[in-house]
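What you see is the complex with one protein chain gone and the rest in place.
Let's turn to subunit A:
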Amino acid sequence: MQPAHDIALLLARFQFAFTVGVHIVFPAFSIGLAAYLAVLEGLWLKTDRAVYLDLYRYWIKVFSIVFGMGVVSGLVMSYEFGTNWSVFSRRAGPITGVLLSYEVMTAFFLEAGFLGVMLFGMNRVGRGLHFAATCCVSVGTLISMTWILASNSWMQTPRGYMIEPGTGRFIPADWLAIIFNPSFPFRLVHMGLAAFLSVAFIVGATGAWHLLKARREGRQASGPVRVMFSMAMWMAALVAPLQVLAGDAHGLNTLKYQPVKIAAMEGDWESKGRAPELLFGIPNMRTEHTDYAIGIPLVGSLILTHSPDGRVPGMKDFPPDQRPPSYVIFFSFRIMVALAMLMVLVGFWSLWLRRRGTLFSSPGFHRVAVCMAPAGFIALLCGWVTTEVGRQPWTVYGLLRTSDSISPLALSNMALSMTVFVVVYVIVFGSGMGIIARLLARAPQEGEHQTRPSHAPDIMATSTHPRVIDPSSDQGT
């Protein structure tokens, strides 16, 4: 294979990893935040306590930014399969393209259709309908996740297909088997919890930041700050342990269907029973050895087989051209697990403080919570790297190689588009992060709805609200 093809392939892979890596953060953020907003508005309608409405108005500003960035970065993804991976598209499109279309029709339109009402429609449609719109957007984000993970899981554990002789296309034979493929339920739960957890830690860190700030300024933190911090810590305490269980189940599923991925994640070369769990090491693909390995005896077998004598796979059980790059996923997996442990710890710590009644007056804990702001998202990205790099060298596991999936493109095109995407993403999404940081640096107020932060798309802020002359439209609240 000529070197230009290899470089183009590497660039195409890097470009996909980069664009999807940036993208994945926003839908995950939207999934968690939309659900949080729906809960807040529901609580407001049920209890009529203003603090929930204040928080709703505070977080919806962030949501509108996050959602917009998710839409535009996702638009890129829906065309990148064709521009960079045309062979994959032609062969797998009859399956993955159809699943993507279902995602657009059942989820994207639902989200986009009701987002306008959610952001701008409070005084046009009334409370009940507005709550329904928020729920539609939230449900839309969940449906979207379901379809894309069905498609992604099918690439990991393909089922329900036939391969057409001559063209090599994947022909759908059984759609239920395609959608409910073996790794799908595990991935769905793991990813869904990851989205909730990521947002919980962002909300928690924002609350903690404002608790610290209030303490420094010698005043009591406002009601909304305390409520959001408390809600986020409940989520951390409840969801982080659940996520560990879900991750464990997903790992066992991977061991069954993609054992070489597990071997590469663990840096194990020889299949053996009573295997240690490596805490550190540098897997070397050439010498087929993990250098500088430090491990705990028996724990590897214990984690993977739930028995100290259990047999775990080694990469040498598989031909070299079927092994994923262990030196990447060995580390990404460990970072994810370490962050998960920290998140569980923060959750339990919060429970203990809550019992002692000092949840809002423990600055040490609040500082930790601020530092943990990106923990969920970093863990999510590391987990994604582990599963996708662990799928290599295949796009459709065991059936279509990544090197055979790429478009017949000139290297110069690939290099140009890569440069353009990096520059534009840094400017646009960098600015977006900056704007979100500025919004969060301002504490939520009691009576958030009465303040009109200049020109922000607050749902009651008439300054940017499209004002209407049509007299027939005053049936709202």
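Brief remarks on what is shown
Just so we're on the same page, a residue touches a chain if its C-beta (ideal position, glycine included) is under 8 Å from a C-beta of that chain, and two chains touch if they have at least 3 such contacts; residues count from 1.
The working rule: contacts and distances are computed from a predicted model.
Entry comment: the absent subunit's protein name, as recorded by UniProt, is "Cytochrome d ubiquinol oxidase subunit II", drawn from "Na(+)/H(+) antiporter subunit D", "Polar amino acid ABC transporter, inner membrane subunit", "ATP-binding cassette domain-containing protein" or "Cytochrome d ubiquinol oxidase subunit II". Summary of contacts with the chain left out: across A:47, A:101, A:220 or A:361, the touching residue is A:101.
Of A:17, A:45, A:71 or A:399, it is A:71 that touches the chain left out of the display. When the full complex is taken into account, the listed residue touching the unshown chain is A:408, out of A:165, A:218, A:357 or A:408. Screening A:29, A:58 or A:114 against the full complex identifies A:114 as the residue touching the chain left out.
Panel shows subunit A; residues 64-65, 67-69, 71-76, 78-79, 81-83, 86-87, 89-91, 93-106, 108-117, 119-121, 124-125, 164, 169, 171-173, 175, 407-410, 412-413, 416-417, 420-421, 424, 428, 431-432, 435, 438-439, 454-457, 462-470, 473 of it touch the chain omitted from the view.
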